[in-house]
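All protein chains but one are shown in place.
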Amino acid sequence: MTTVDSRTGSTWLDLVLRFRALGLIVALVALVGVTTALNPRFLSGQSVRDLLFAAAVTLLLACGMTVVVLTRGIDLSVGSVLGLSAYVTGSALSATGMPTVFALPLGLAVGAACGTLNGAIIHFGRVPPLVATLGTLYVLRGVVYFAAGGSRINASDLPPGFLDFGSGDVLGVPYLFAVSVLVLAAVGVFLGRYRAGRDLYALGSNPEAARLAGVPAGRRLMTAYVLSGALAGLGGVLYAARFGTVDASAGYGMELDVVAAVVVGGVAIFGGSGTTLGAGLGALLLTVIDNALPVLRIDQFWQQAIVGALILAAIALDRLVSVRAARALRRKGSHV
Amino acid sequence: MKGSKPMNRRRLTLLTTPVLAAAMLAACGGTTQGEDDGGGPAGGASADPNADFETGLTYAMLPKSVNNPYFEASSAGAEAAVNALGGEFEYTGPSDASASSQVSYIDTLSQQATDVLLLSANDPNALCSSLEQARAGGTVVVTFDSDVDPACRDLFVSQVDSAEVGLALLEMAAEQIDATGEIAILSATANATNQNAWIDVMEAELESNTSYADMELVDVVYGDDEDEKSFSETQGLLQAHPDLKAIISPTTVGIAAAARYLSGSEYKGQVALTGLGTPNQMREFVQDGTVTEFALWDPTALGELAAYTGAAAASGIITGAEGEVFTAGDLGEYTVGADGVVTLGPPTRFNADNIDDFDF
Amino acid sequence: MSDDARLGEARPSERESTGKPPARALPAGPAGDAGLRLREAARALATWDFGVVAVTVGFLVVASMTVEHFGTARNAGYIILDLAPILLLALTMTLIVTTGEIDLSVASTVGLTSAAMGVMWNGGMALETIMPVAVLLGAALGAVNGLFVTGFGLPSLAVTIGTLALYRGLAYVLLGDTAVADWPRLFTGWTLGRIGDSAIPNVLVPMAVLAVICGVLLHATPVGRSIYAAGANPIAASYAGIAVGRLKFWLYVASGAMAGLVGVLWTLRYSSARADNAAGLELTVIAVVLLGGVSIFGGKGALPGVLAAVVLLVSVQNALRLAHVSTEALTVVTGSLLIVAVLAPNALGALRTALRRRRTTATGRTA
């Protein structure tokens, strides 16, 4: 009656899970390969740097989104949080002459505050995450509009050190990308190897069982939203550093790209499974597509359509894999 | 889901047949493109060039969107003019640059019976019916920066003459690359009226002017007046065209983004960049050598002129007919051109020598 | 039917001594019935959607008195024109959300049908053909959503986020950044026109007809009962013989067709077929549906509340504009209303539970 050889089932499922990351890498390599074959400059140092610059912010936000989606949630407010943080940080740097080093903690704090708001509405107000963060998407953007109005922070207003951080690199890797990858790795370790991180998976996998097992759901949910907010806040700082120009529309509509990256990266939209590595690869893939289109002389208008098609393909693939896996397990595990 | 067959062919056919039949039937005598019955209202009033500016008029400025420094500057100019004229001024508009949002604002303003509406349009046609209603209610409609169908407004205050801008842009680019090599254009949106007029002028000039014979326009890309998109479009341009010598960006958002990209890349100093930009945004890049020279009109003066034009029309000094003359405060005397267009003047060129003299 | 004879035997002859309080007597006879109806009417008035209706009416009255130009027939006409696309999309969105699903792609469907209209018009097709084809195109796009959601069993949130991007992207592929604007005045004039000499816009007629159809469908037909059942508990609904998947599929088709219709109206009203038409409108539509008292989890809600919420949101925006309040406030108001709409009932429920608990513990102590 017990599964005699569950080893095979395990490795098989493992393969499927790893397959996702593998599939993404294959897609990335293929895309880069084809593009480079058509235009060798796509792999030039400058071009790769550009790509890493472009990926840095999406990567960071995808990381936070992963944490939230794992708990069966979603955070649609990331674009607005990014805008708010970018504007607050930018104006603090330009208006108050705050030292550059304080930019990161300030952005994190602004983001974390927004995340706390989201978490509180969701946990204490029992508002579904979709609705709550849709609401804060509006509200926070409105706050940015209030604060910024028609003004714009220009590169010339920002301290040179800050802009250097935005455009500089170590060994060809931009600082911004390095920061994102470090955060990605840290969050990855947190999710994979810490009790609190595993609790998030448990919450998304089976909320009722998590309650029975004594997982502190409220605290963990707050953690997830605060983390997502904080990373979006950090994203705002990176955004300001990279573009040098911040106006009230910074990060507008970004949530779509981030959700797309996460879904394409194999994080199950209904919680419980997925990794930051996958989400990061998803973000990278979308950025590469974005950058390859003009190089391939494909009409830029295709970009959004491709993102949409990728989301659909990714969730359909997930579904297919899980149906197959379930059927295989049932056949194997059945005692009939 | 088991048990549900979504595509019930029979029902789908049932559903579609009558609709299609109606469509086919209608197609026989249908309305197709080109047989429009259009025709806007035509002005019939006569002007009194000696009349005074009326005081106590209400002015509303409706920009493409309110979160744009360029329009903030225009609004400052307009407000100053309105104060000088003894009127009331309001700056209002949507936060997103869409035509449908502007329609709601125009409706609101026409209800409030605003005397003069200063508008930069997000779409040349979508606003027309609302503008007609506003004009029917006695509002004078003056467009600035971006025009609508001439039939739908009284006057258009153009920043510059299209030909002049196009020629100036091409001239600056040619000077910087010795009139040889590939050039590309980074524009705003593909249906922006002013952008396309300038691009047309440049294309025509490249064809006809022999001094530009060695220059080739290889690409036109659109950054949608979004910073990030313009940034990555610049990036794409340089990758797609390794031999590119110059980029012309006739939009303030585009040129700033392109300059920022160039200044941080290996192309800095290799690829020339010129176009239309504000001195405050470009100062840094002129100083670090990314950009040699660029041009722009003064948006504050544009707003000011728009306000005076509106005041003149509302006071009956002008009607929008070609050849009418009015005085726009300190800006001096202006003449109404064909199609009711008033032109601000030639663009100002900014370079390392004069850039510090401007603050906008 | 022989039900009575058969079940007569099943009726227990003895009262069970289960220690439970005796059941309340069943209301019988016309007198009890009338009293019950009255009490029910009172209760119905205390529901969320009647609250929204009341707030809306209150707001309209107050705004008419305090905001200049608000209470005019002309302004009412503008409000109706502005709310038309939101209201139409909200009708089918209400049906979909009541089944516990969501359709975030509606605004993109509007954009794509609008762009397709532009392409067809440029291609020389007759507008009389283009309009029904656009509605059919919308239905087909809705069917794609339906197929992914019901056929493949994918979460509708993810599917329609995908098609939100896909449809908008395809709209750009079709028309790019250009606009097609030379629509015949005969048609554009109608979408803006008024009925006779009144201030009532023509579009009110199809709006009213469709609202009545959706309202009757949801509240007074077997299909409506199935919609509520599917939203309240899809499993129990399918155990009751409701083809939940098929039902949802057709609702997505309806939602797409409605978006196609809105695409036609939008294009003609603004005389402009553009890829970015109605961008972002899905958020407003979802906001009014939730504000109208429809539960995001399905199974709860009523159309009158949604209609009131549409009127409320659009007239608040209109009044703020007339009162020279900045645009930023609109964004904040929309977002806050959305959160409060869901938060308030939850908070009230929690409060009620807390009070009840205190009461029972109190009685427990005294007992």
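Each chain carries a letter (A, B and C) given by its place in the written order, and its residues are counted from 1.
We adopt the following convention: a residue touches a chain if its C-beta (ideal position, glycine included) is under 8 Å from a C-beta of that chain, and two chains touch if they have at least 3 such contacts.
Keep in mind that, in the parts below, contacts and distances are computed from a predicted model.
Peer 1: Which of the following is the UniProt-recorded protein name of the chain this complex doesn't show: "Hydrogenase", "ATP-binding cassette domain-containing protein", "Cytochrome c3 family protein" or "NADH-quinone oxidoreductase subunit K"?
Peer 2: Of the names offered in "Hydrogenase", "ATP-binding cassette domain-containing protein", "Cytochrome c3 family protein" or "NADH-quinone oxidoreductase subunit K", the one UniProt assigns to the missing chain is "ATP-binding cassette domain-containing protein".
Peer 1: Considering the whole complex, which of C:S238, C:S271, C:T284 or C:T331 touches the chain not shown?
Peer 2: C:S238
Peer 1: Determine which one of A:T136, A:N154 or A:S273 touches the chain that has been left out.
Peer 2: Touching the chain that is not displayed is residue A:S273.
Peer 1: In the full complex, which of C:V53, C:M131 or C:A229 touches the chain missing from this view?
Peer 2: Touches the omitted chain: C:A229.
Peer 1: Tell me which stretches of chain C touch the chain missing from the display.
Peer 2: 1-4, 6-7, 9-12, 16-20, 23-24, 26, 36, 40, 43, 216, 220-222, 224-226, 228-229, 232-233, 235-243, 299-300, 360-361, 364
Peer 1: What residue numbers in chain A mark contact with the hidden partner chain?
Peer 2: Chain A touches the missing chain through residues 1-4, 6-7, 9-10, 13, 189, 193-195, 198-199, 201-202, 204-206, 208-216, 268, 272-273, 325-327, 329-331, 333-336.
In the analysis below, only the chains that are shown with their structure count from here on.
Peer 1: For chain A and chain B, which third chains touch each of them?
Peer 2: Neighbours common to chain A and chain B are C.
Peer 1: Measure off the straight-line distance from the CA centroid of chain B to the CA centroid of chain C, and report it in whole Å.
Peer 2: Centre-to-centre distance between chain B and chain C: 38 Å.
Peer 1: Could you state the distance in Å from the CA-based centre of chain A to that of chain C?
Peer 2: Result: the chain centres lie 31 Å from each other.
Peer 1: Which residue numbers or ranges of chain B touch two or more of the other chains?
Peer 2: 66, 95, 222
Peer 1: Using the touch rule from the top of the page, what residues of chain A touch 2 or more other chains?
Peer 2: As it turns out, chain A has residues touching two or more other chains at 145, 149.
Peer 1: Quick one: in the complex, what on chain C touches chain B?
Peer 2: So the residues of chain C touching chain B come out as 68-69, 72, 74-75, 78, 82, 121-122, 124-129, 131-133, 135-136, 143, 146-147, 150-151, 153, 176-179, 181-189, 192, 238, 243-246, 249, 266, 270-272, 274, 276-280, 317-318, 321-322, 324, 326-328, 331.
Peer 1: Can you list the residues on chain B that touch chain C in the complex?
Peer 2: Per the touch definition, chain B meets chain C at residues 1, 3-8, 16, 19-20, 22-24, 26-27, 29-38, 66, 90, 92-96, 98-100, 103-105, 107-108, 111-112, 123-126, 128-129, 189-191, 222, 224.
Peer 1: With touch defined as at the start, can you tell me which chain A residues reach chain C in the complex?
Peer 2: The touching residues are 74, 121, 125-128, 130-132, 134-143, 145-146, 149, 256, 259-260, 263, 269-270, 299, 301-312, 315-316, 319.
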